[in-house]
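Only a single protein chain was left out; the remaining protein chains are all shown in position.
Presenting subunit A:
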């Protein structure tokens, strides 16, 4: 049995706004094993990014606040750590790659200074050691002319190069968990493939666990070991990656998979899931997905289903299977 590196239980992150509290993450449970890549999938606004920000405790500047639940990392509860203890974890043990490589680097510092910052903060290297380390990191992420690039500014580099720099920055202190928040969304397709290839390579070499947040199921198929599907602040399905693609259970997951165009299949129109993610201010009463679900039943509009185990290692939050399971148990 592998060790659980990160375990999140019943995480609730609410945003307190003038118009009332908004549950962005509403009772999320999941875990990541050591060396595992977990894909977190869902539409915009389903709480993927807020979950990752909660883990890093980066919500302090927003009206958002973790109101309940626990986040255990290597057995420590991150929510109870002091800000100082948390700083030692950020960048050193848990690192993050952001979505926008064009704005994630500070325009007034050179590449070397920015990657060196994390190195100096956590590894306590002197100037020369730090510089060598930075050059090695740049070479590792496949940046040519590393010795010259360290003296260049972010605006002199392309988007793909900057994302490599961000990865070098995140990996500089050899973190055990890397949170990648849509790392390839802002890049064009050929660069996307290179960046994913790079992340895979680094994962293999450094045995880093990755929490990969994405809405691109192609990226999930390429990268992940296990997947959780989120909808309206909750996990609706969780399974091994092959299981998700071969045997999706939740109607929402099925809808997502159906909306991917398939090669060699002539289609006039892509399938889509009708409607939008409900706004947190007017959540439906029962199952949050009920208004858009093709297999909706009466019970769905009244009660909310639990996340139940439907097969070994495969969990789903839907009444379709709840009844099935009940029958099996009886």
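Going forward, contacts are C-beta pairs under 8 Å (C-beta built on N, C-alpha and C of every residue); 3 or more make two chains touch, one makes a residue touch a chain; residues count from 1.
As a working rule, contacts and distances are computed from a predicted model.
Asker: Can you match the unshown chain of the complex to its UniProt protein name from these: "NADH-quinone oxidoreductase subunit K", "Transglutaminase family protein", "Response regulator receiver domain-containing protein" or "Glutathione transport system permease protein GsiD"?
Answerer: "Glutathione transport system permease protein GsiD"
Asker: In the full complex, which of A:124, A:145 or A:266 touches the chain missing from this view?
Answerer: Of these options, the touching residue for the absent chain is A:145.
Asker: Among A:23, A:64, A:91 or A:183, choose the residue that contacts the chain missing from this document, as touch is defined above.
Answerer: Selected residue, touching the omitted chain: A:91.
Asker: Among A:105, A:177, A:293 or A:316, which residue is in touch with the absent chain?
Answerer: Of all options in A:105, A:177, A:293 or A:316, contact with the hidden chain holds for A:105.
Asker: Of A:140, A:169 or A:187, which residue touches the hidden chain?
Answerer: A:169
Asker: Check each of A:121, A:221 or A:296 against the chain that is not shown and name the one that touches it.
Answerer: The missing chain is touched by A:121.
Asker: Could you pull out which residues of subunit A are in touch with the chain that's been left out?
Answerer: Counting over the whole complex, subunit A touches the hidden chain at residues 56, 58, 61, 87-92, 95-96, 98, 100, 103-109, 117-118, 121-122, 144-145, 148, 166, 169-170, 173.
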